[in-house]
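Note that this complex is displayed minus one protein chain, with the remaining chains in position.
To keep things simple, chains are lettered A, B, C, D and E as they appear, and every chain counts its residues starting from 1.
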């Protein structure tokens, strides 16, 4: 990169109003998809988070870990039974889910943040009774949980002690439960009164014409969502993600963003430059 | 149990001087062995810890989890290679160790403490850069680590926010490492200036005559240890445990106890009654 | 007492939910009657209070001291004049009342609590302008006072500095006044938003049939009181005590208990076991 | 008094450097003698103390109460036995001493301070285990105590909560003890690192010629005391008072003053004007 | 002055209820006129302020500085253009105004307060964005500003750090502006919820008959002002000053006083004696 010192300083200075905007605000990032698998992207995300936390933005990282769970289930030759397309999570599967998420993915992320110079503490919904769930109420799919309660105090304690909380989507209650990480992030963002909820995905954002990236909807009001659903602009796998965003905004989060996590440093670009990445709900 | 209300109150009152003695003091408990496998004992230990924390004693729980690691390795058909009797911990094994300790055992203990009414947060040595290790320096046994540094701040932050820290013996550094839980507990107790270090074991304590429980050494000065080693009273598997105790006392821990974890509520009996359980080093 | 260590630990563990229930809550105890005269009972009460304060319950002790006042009046050959059964408290009598309560009974209790390992500070209603009274408004009985104002700040300051406040039922204002200790305790409990008000008495509690202890009313709603008065279940000397309880509950105290102070460790049994002692108003 | 508003303001302004000098400093006043008996003087002392506390000076008031004790003993027809001129304090006498000092004199002073607009809390050496004593070691005179330990924390807690501590010279330990109030004040001043110790007396101060008030020694270094004792300038009842002053200065109190308590507002004049009253040791 | 020590102490004691009344309250003083020009009066005002701050009254000093500005303009031979009797404040004039007020008058006052033993910090409305103004909206008179916003936080920060804030009537915004000091003081007093606003003037106060000082209106309710304006009792230069007082009282200031600053120590006499100086609005 042939960028002069002057240009470098200019870029730093241009970040100033954005840093001021988010100063001391909470940003909840649901981390997943390619950004979690691709090693370069992962490094970039961790760098972004450490930088954000240094410039005074309070980041809460929420993660799932589907691929790692699959790998582990394969290793123990566990075959998955599916109910309406959702994996039935029996006792043994739940054990694997908990181990992989809270023991492997979570601590690896913490280690990476620490290596980049951040101060991080890894938690799951069981710690401090943070996320309470019950068995999914619509159909019996084992220990897949519906969140019934969020006790945000431990997250606040960890933030106030100066750490970045890294949270696995494992909930407690009568049993350990596997909960949807997007939903967990949305609920946590709402309870924290976060400035932004960022869902990292593997898509460009909402496209009016799914085959034409130039039709990206950069910003929309949550009240426009029902119409877009009827027009089939929001459909399939996008529906639950959009619903998470809508829910968060309805409960007081300023902005919820479906972000293209395949772009390196997408978080930094979104938050600290005038370029927006993906679709922002407000 | 046919115990009158008066007797009950008497017993509570008799605990008074012990509660006063340990009030606001730190007690580090290395939890393992039978007390961790037997369900009744496990319940009893968790009840003890919650009670201690309620009466103002600051408990730090450190755990390993050998049997659970073995179960998981078996599940993935991982054969163990041994070097001088120590399991060679290759990359894949280390991954299992981390998952099982930090993801399974740790969070299950947290869940149990929460269920008993405690407030607990589960951590491992990676969180907040608490335990740093390097590869074992004597022989190459993979990711078995020697502790090089303890950063106690996160433990203090968690204690001061009112939680019981539950710590896995997994360390960070250039890689994740499996460290000896007794040693980790000993080092943590020393840095915290703990009142007591309790190592829960499956033996009665140090016996002068290994076949005669009546020869239990109830208390000894760490200066007496070398002689007892020469007399073969301390030998075999007891040596590293005793060394952990000696090291802790030398670094300022008031008492280190090798405790018989097979006795229900042994911790409570040790700390809150005039009965001692096991062998105390001072 | 032949109780095994295991049984001892069981009893401690069984206190756990009760300790959790009262943790950081305020309990106001009006101390008097036999429990104040009988030396064994007195020792037991003080042990109970120190234990409660150690397990995180904030106890406020309010006391009167009729018998000690009588002894002192006898010593100075002071004859008592009575008005409708109430002793006329002239200047000289009031001086004796203040001396005996604030100087003798109060400090003796503080000394006993300190000896048992508690941290206590003795106050009366004059200190910090805590209790203000005026002359009894119904009839002229000298310096018998009606409480007009409670300034609770000094009690809170003493509690927050970590001491057990021990309070004499002497009030300030234009003069020193002798106020009813039950009433003072009831008012203090109300202003503090106490969890429990405990009035120690020399009776078993409210009995439906005064000659049959098995007819003890263990719990009743304050709305049931008028009916019980009409039925003569509540009558005579019980009326003012019951009224104190009703008043406290009406002003926000969770439970008010007329407790049998003749039972050793009745406070501990009431608060930390599943046995109830006396009659609880809610 | 015909003093113009200008003169009034001048006098207030002239107090400025003195207020600055004592701002946030601790002044321990041993209150006794005429200033405690004469009603006008008493009112003036209380006004002085409230004013000092308002302008940021931290006053600790220590008092005895010989005359009131005598009155009470007379009332109960208690004859006093003397040993070498000191009253033998038997059990019953000690009870009277405690009642009169901690219950009567102490609370009356608190009431007066509160009336003048101060915030005061009355304590004795038993409260919070502040003053521990043992039986006088030289001869058996009953419960006359020698101070063995001062626990200053409760005084600091009371000061820091914004109250003026008023302290009776009653100590705790194995029993209640009557301790010398001058000595108690001297010890408390030393432990508090007070700026000034003021002993209120009924004399003008140290006079070189006892019959000539113009020979008043206004200031002297504690090193000059032995010579003055040899010259009989310090003698009789003055010796223990001077010794209290010397002891206080030796233990770090800046100035100790034997003050003429018969002069109205002597404390204010001493501290807030350029006139000195009595003899100052440094 | 021939005033006895006793009289001196009496005067100090008589200030007691006034000190209690204003303890920890905020008093905003607009300082100007003769009291700012006459050296003796200036010294007296500074002494008064230091004394008030020592006895626990939180003083905020607001000042203008017309005469000093005139002197400086004369020095640079700047002729003043007038618009309807108000000086047109062009760029160069504004620069002089800012320099003289924030650099000369302000820092000289701070130096004087420090010399008298006070702790003071000099600020203007630009510091911390405290006073925001826009160009006067009625006519174009250059950089004469109308206050649009008060950010009181910096004043509170300075008070809470223990300093006396000394404030120049210079405001920020798009440019530096000269704002009316009376108005600035009135607005600051209102936002601070001050106990008193004191405007120092060169008149006796409101007189019913302008030629007869005995007709001074010592106190009046703000509701009486309109009538007094109609009766020409309030007229000319008094109108804006009275309006400042009315505005302050309407916005919650307890009392606003038009004070005769030509009387030495008028502030002290007003606040700490029973003599009132000038006219008080409530």
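Assume a residue touches a chain if its C-beta (ideal position, glycine included) is under 8 Å from a C-beta of that chain, and two chains touch if they have at least 3 such contacts.
Keep in mind that this is a model prediction, so the values were computed, not measured.
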Contact set of the excluded chain (shown chains only): A, E
Option touching the unshown chain, where A:34, A:70 or A:273 are the choices: A:273
Contact residue for the chain not shown (choose from A:26, A:50 or A:72): A:50
Hidden-chain contact residue, picked from the options E:170, E:197, E:225 or E:242: E:170
Residues belonging to chain E that touch the chain removed from view: 72, 75-76, 95, 98-104, 106-108, 110-111, 114, 119-124, 126-129, 154, 157, 161-163, 170, 172, 176
Touching residues on chain A - with respect to the absent chain: 1, 3, 5-17, 19-20, 23, 44, 47-48, 50-51, 54-56, 116-117, 263-265, 268-269, 272-273, 275
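By our rule, only the chains that are shown with their structure count from here on.
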Any chain in contact with chain A as well as chain B: none
Label of the chain whose CA centroid is most distant from the centroid of chain E: B
CA centroid of chain A to CA centroid of chain C, Å: 56
For chain C paired with chain D, centre-to-centre distance based on mean C-alpha positions, whole Å: 35
Intercentroid distance (Cα basis), chain E paired with chain D, Å: 45
Chains grouped in pairs wherever the two touch, ordered by label: A-B, B-C, C-D, D-E
